[in-house]
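A protein chain is absent from this complex, but the other protein chains hold their places.
Labels for the chains are A, B, C, D, E and F, by order of writing; each one numbers its residues from 1.
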Amino acid sequence: MEEGSLHLEKQVDVPPGLIHFAALDNFLNLCRANSLWPMTFGLACCAIEMMATGASRFDMSRFGCEVFRPSPRQSDLMIVSGTVTWKMSTAVVTLYDQMPEPKWVLAMGNCAVAGGPFVFPGQYSVVPGVDKLIPVDVYVPGCPPRPEALIEGMLKLEEKLTGRRRWPTVEAK
Amino acid sequence: MLNFFTQASHHLGVYLVLGALLFAIGFFGFCRHRTLVGMLVSGELILAGASLNFVAFGRFLAADPVTGQIFALFIMGIAAAEAAIVLSIMLAVYRNYRTIQTRDLKEMEG
Amino acid sequence: MSSDAQAIHHESFVLNVGPQHPATHGVLRIKLTMDGEYIVDAEPVIGYGHRMHEKMGENRSYAKFLPNTGRMDYVAALFNGHGYVGAVERLAGLVVPERAEYIRVITCELNRIASHLLWVGAFLVDLGGFTPLLYCFDDREHILDLIESVTGSRLTFCYFRFGGVCNDVDDNFIVGARDFVASMRSRMPMYDAFVSKNIIFRKRCEGIGILSADDCRKYGATGPVIRGSGVAYDVRKMEPYSVYSQLDFNVPVYTECDCMARYRVRIDEIVESLRIVEQALGKLPAGPVMADKVPRALKPPKGDCYFNVESARGSFGVRAFSDGSENAYRLKLRSPCFSNLSLFQECSRGMLLTDALALLGSLDLVIPDIDR
Amino acid sequence: MIKYFQEIIEGAYTLAVGMGITFVRMFRRRVTLDYPYRSLTMTARYRGHIELKRDEATGQPKCVVCMACQKACPSNCIKLDGQKPEGAPRKVLTSYMLDFTTCSLCGLCVESCKFDALTFSHDYNLTSMRKEDYQTMDLLRRVGGAK
Amino acid sequence: MESAMPVKDLKASFEAIAQRDAVSQSLVAETDHAAKGTNLDVTVPAERVGDAARILDLAAYMIEAITGVDWLADKQMEIVYDFVHPVSGERVTVRARVPRDKPELPSISAVFPGANWHERETHDFFGIVFEGHPGLIPLLLPEDATFHPLRKDFAP
Amino acid sequence: MTIDLSPEKVYPVVSALLFAGVAGITLLGAVVAASARRLVYSVSGLALSFVGLAGIYLFLQSPFLALMQILIYIGAVCVVIMFAIMLADVVEEKSARPRALLAGIACFLVAAMLAFALIVLIGRTAWMPKAVQVNTGAVQDIGRALLTRFGFAFELISVVLLLAILGALVVARTGRGNNRE
Partner (left out) sequence: MTEGMVMNLVRLLLYLVGMIGFAAFNAAYLTLLERKQASWMQLRRGPTEVGPWGLLQPVADGVKLMSKQLLLPRDVDVPLFLLGPIMVVVPPILCLVTIPFSETLVARNFNLGLLMIFAFGAISTFVLMLAGLASANKFSSIAAARIVAQNIAYEIPLLVIVLSLVMSTHSFNLHTIVDQQAGGFWHWNLLRLGTNPLMPVAFLIYFICLLAESNRAPFDMVEAESELVAGVFTEYSGMGFGLFFIAEYVNIVVGCCLATILFLGGWHCPFGLLPGLHWFLIKMYALCVMVVWVRWSFPRTQFYGLLNLSWKILIPLALANLLLTAVMLKLF
């Protein structure tokens, strides 16, 4: 079983006696999904696109997720934007551990998804995908992904939390 | 008993006892603390006990209740000045001797 | 008081800034030894973004290394590509068509403006002002749109090829670039009034973070850093590559050596780059954008050479060693940020924490460029 | 003394100018693109993941299985295979797998294709909760070719 | 900053180093900038890099980069120093070779403090030891790294 | 039994409870301040005690004094002490040795005796009869008195404060100057 699906399992596994809390749970999840505060955490190229997503043209703030918190203690979402190296891996795990539950991870860019162009036989530095270290909820591939893709990733995470998509899907043109 | 309880805040003695207790606690702390800051804190307690007495006397016995309050205000002024000076001395001592423990300040004696 | 009591040093504490810290723009870690708010020693610890570019340069063919160039200094990715293809062209003796060189210059200078705009915004964020960042990003998006229409990507361009560029520019691009030059010119007074003249900004930059010209020389700091220290070192003028010798532009130099000087150099460079883009657009010759005879598997003759370009952050150099095979024998990438950061440790001593972070911001660091 | 006041007044003036600039912008047109409601049309050269081109005449992929793209790829993310059926003039593509997660979108594969069989898709907003979706992208199925 | 010392004079200085050595390994050559990207290409014995750096420091050159190359076939490692004059723009390349099994040569970080990091990096990648370097600890690799990835015989 | 809840009966009880509360807070804070091993707690206890004391001043019909107590003692004195603790980087006192424990007990006994003696003294003393109050002790009265009858003392306090600030500056400055390089 992939580590990444741990969270899904947790949500499904509701004891039957507690089922009437489902409404409250749904409400909580709805609130959480609409207030995803990401951590100020840029690793490489994708961090610039993450900044661009927060900037005026794409404006993440519309979904209430522009509150970049510098401290992991106050953030809900870790956008792993860029290459994770083995040297950095302990810091990434520490930061993840410092975040309070419930927390989510979004792997942005090919490097965070699977090491990207930097994995080749005999490489000694790059972690082939951040899901080797921490459970990842949403993958956004691209090198780097366009800002729209990051927004789409946020919407995907919301979909994962609330179980439905509030926004129209966008076909690529 | 209930009567005394409800009337407690109208008795001079109650305030004086409170002041005395504050003073005693301050005294205890003053002896017990081994650091300059701790002693300063206890000293503030002693002063607080004293000003409580002043205000209580002023409120219950003096013809002009303002007097007690003004004394307490003066004590505040003195306490603030004292705190400033003691702390600056403390910082200077700390910078030069790396400690604010009174025991370790033997050097000053000679 | 006894003399040995005075000899005891003031106690200092260690503050770990990073690897994840808002001021370090990525994965830089700085071990600060502090005395109160004063810095006793600041030791940068790097390598958290080490992506083995030099290793990859050796184990794949020359062409296959091209995408990597976009990922070192990703904020000004075209310059890396320019440096790399320049080195390989020099090694293999390829001649690039003039139109391609002009296109390289135009796109590179647009990239330089984008990079400087990003820096202005990020620097202001370092200083605690958020709004200028978004104005800068707004302008930067226009550039990215232009470049995307030519190269197909927004950030990590893989546009230059040995002997030219992979796509020709069209009229839309030329019109768009001219429009952008005009609109950007009209934006400059706003930045001047909003940022440069702001008293808080000036107080935080003027006289802060002094780097002497000699420090820059001994540490090899280049680009706006050395030009802010009064030395007009610019590869485009010193060793004119591409078609820069045919273009008229100035090298802005300020002698104050402080953060403000570096800021002004970059702002003036935006203006100069606009001039370059305008001239290059006017002179853009017709013709092919790729050299005719570029072998598919490039095998340069044995030997080595050095090629450097003036990137947005300073002198980006490539030293390529060829052993006559398809792969480079050794590819040294000299990144400007590496040298620029190396002087931080010495120059930040005795500074206040805030000022040191302003200095750090004014160096314009891209961490994966340092770590490579 | 005069300098002291001059500095205060000048400083206050620059701050006022700054506030004026932000104030004016409060009433300017927003530059925001409302992504899920409105979206950009990607430029013709936009580089998404690669996509096989279809021959409009036959409805089959144009690919002739020359393997040039697989060789040109710096990060070995293309795996394709083909076989030559009896009597056919050329090889027919049987599988074309892309590992998009290691792709660097450099475009060398598209350039290397002499048969104009590859192009960039304009999928710019890919997301998924599963990594596998992008590790093995079956481009042949996407183009609707014969298996 | 002083103006540049002409390449001719520099050449003479380097030749003086070369003559001091009994076995002259030194080679000083003016090169075509357009072809090689450098104006003066100097090869010095490994133990003389300090002298070379001092000459360049006196001439107000700026350190640009230090590179290692592992010549596996020759059982040697080459260290290439790039210098540039920030006012005249002239470039000087200094090369030195060390045996591969004992890659040691003096550090120039006392002359050019900027060489400190470049040397650390070269040590990271090639295991070349710069004697007299203040702290030759891994820079780009993890703190506890013991491997040297750019050696041609490196296998993880 | 019915409980009489008329205001005349309830208000005194409520006010007595409040009084007990503030007195308790005062004493509790004082005890914490005097006995805590960590200086941070000590100062926090002091602050708590001063909040309680401010409440007691309210009962003594001196609201001005109560507010000044908070403003000066918590806003200035406690903050400055805390600041000094932080600058001097001392969080904990050294662990108590057996001798210190003994000394602590001795201190406690002496303090307890002192308190007992004082309380006995207070109980035994026959206080003067309550004088007729000439004013209510309002802020205006305080101000008037401060600038007329107590004008000299007021000026003196100002001078003391000024000297204290100057002295503090001089002492702290030289302390710093000696140690910077």
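Some points to look at:
In this section, contacts are C-beta pairs under 8 Å (C-beta built on N, C-alpha and C of every residue); 3 or more make two chains touch, one makes a residue touch a chain.
Since this is a predicted model, take the numbers as computed values, not measurements.
Shown chains touched by the undisplayed chain in the intact complex: A, C, D, F. The chain not shown here is touched by just one of C:119, C:201, C:254 or C:329, and that residue is C:201.
Across C:73, C:126 or C:369, the single residue that touches the chain missing here is C:126.
For chain C, the residues touching the chain absent from view are 13, 15, 21-23, 37, 124-131, 134-135, 138, 198, 200-201, 203-204, 208, 352-355, 357-358. Touching residues on chain F toward the chain that is not drawn are 5-7, 10, 38, 40-41, 44, 47, 63-64, 67-68, 70-71, 74-76, 78-80, 82-83, 86-87, 138-139. In the full complex, chain A touches the omitted chain through residues 27-28, 30-32, 34-35, 40, 55-57, 59, 61-64, 66-67, 69-71, 73-74, 76, 98, 100-102, 166-167.
By our rule, only the chains that are shown with their structure count from here on.
Each step here moves to a touching chain, and the least such steps from chain A to chain E number 1.
The greatest number of inter-chain C-beta pairs in contact is found between B-F.
Centroid distances from chain D, each centroid being the mean of CA atoms, peak for B. Annotation: 6 Å between the Cα-based centres of chain B and chain F.
One inter-chain figure worth recording: chain B and chain E are separated by 71 Å, centre to centre, where each centre is the mean of the chain's CA atoms.
Shared interface positions of chain E, defined as residues touching 2 or more other chains, are 141-142, 149. Shown for chain C are the residues that touch two or more other chains, namely 6, 10-11, 47, 50, 52, 55, 60, 67-68, 71, 138, 141, 156. Listing the residues of chain D that touch chain A in their complex gives 30-37, 39-42, 48-49, 74-76, 99-105, 121-131, 133-135. Contacts from chain A toward chain D in the complex involve residues 2, 4, 56-59, 62, 110, 113-117, 119-120, 129, 131, 136-143, 145-146, 148-149, 151-153, 155-156, 160, 167-170, 172-173.
Touching chain E in their complex are the following residues of chain A: 86-87, 122-125.
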